[in-house]
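Here is the structure we will look at, set down as structure tokens.
Here the complex is missing a single protein chain, while all its other protein chains stay put.
The block that comes next holds subunit A.
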Amino acid sequence: MDFLSPDTWAGALAAKAARPEAVPVMGGTDVMVELNLGRRRPHALLDLTRVPELARWGAEDGYTRVGAGVSYTRLVERVGSRAPALAAAARSVASPQIRNRGSVGGNLGGASPAGDCHPPLLAAGALVELASAAGVRRVPASEFYLGPGRTVRREDELVAAVLVPEPRGPQVFAKVGPRNAMVIAVVSFALALDVAARRAGTGIGSAGPTPLRARAAEEFLAREFDWAGGADPSPEAARRFGDLVAGAARPIDDVRGSAAYRRHALAVLARRAWARCAAEVRGGGV
């Protein structure tokens, strides 16, 4: 197995152009599992841990740009308040040891429908920055995922960064699993509100072939939410919202849970997310 270890971003893009089949690896917390268990035998790995550009983050035109190699730990510590739902997801990923190595870029590269970062990126309206030796493009998260492990990223491209809009209201993330740590989500859900524009964004994880948005639920919440006062929703409105979120999911039965359970749990998470956002609006924390 060839091991390519460029130490600049330009070098990494040149390496990917020359060897498009090379599997990019950052912290290794996904790729190494597949290697160790013999599920994958790549001819070449493209190690990105020595590329300094990938570990950077900063403000950019109303967004926070987070380099694809920023570890979950660092994301929580440094970027947390600028991307609350993403930070909440980041601090629920796997275990502390994994969070010291794993990164959003790896989550996007792997594109598991159960990846924890996807629902917050969808809900917040984030952009994924893809780069190749030929150029850079930014794709809305809602157009990034194509299927389990499949995205619009071309073979010669690398995930460079995510751009998360500045928060304009409460954001929450929740997931269901047998315990806090080392869980592949049974389902996950993120909700991000834009109080000034009176808009809502949603993201559903682990309940379809790709992470999904619940657009009908977003429109319903935007109409029904008490934007001025943050009053709790009526039981009917909360139930309807939960049903719309559950209805947007396309879950299957698998070892982690049944489709019926996933729909049920999503509806519960969605109702709680509304209540938590409402409480935050009431508390004036926006």
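Going forward, a residue touches a chain if its C-beta (ideal position, glycine included) is under 8 Å from a C-beta of that chain, and two chains touch if they have at least 3 such contacts; residues count from 1.
One rule holds for everything that comes next: contacts and distances are computed from a predicted model.
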item: Omitted chain (choose from "DNA replication and repair protein RecO", "Acyl-CoA dehydrogenase", "2Fe-2S iron-sulfur cluster binding domain-containing protein" or "NADH-quinone oxidoreductase subunit J") - UniProt protein name; value: "2Fe-2S iron-sulfur cluster binding domain-containing protein"
item: Touch criterion as defined above, residue of A:66, A:79 or A:98 at the omitted chain; value: A:98
item: Full-complex contact with the absent chain, from A:80, A:209 or A:247; value: A:80
item: Candidate in contact with the missing chain, chosen from A:35, A:152 or A:216; value: A:35
item: Missing-partner contacts on subunit A, residue numbers; value: 1-3, 5, 25, 27-29, 32-33, 35-37, 45, 47, 49, 73, 76-77, 80-81, 91-92, 94-98, 100-101, 179-182
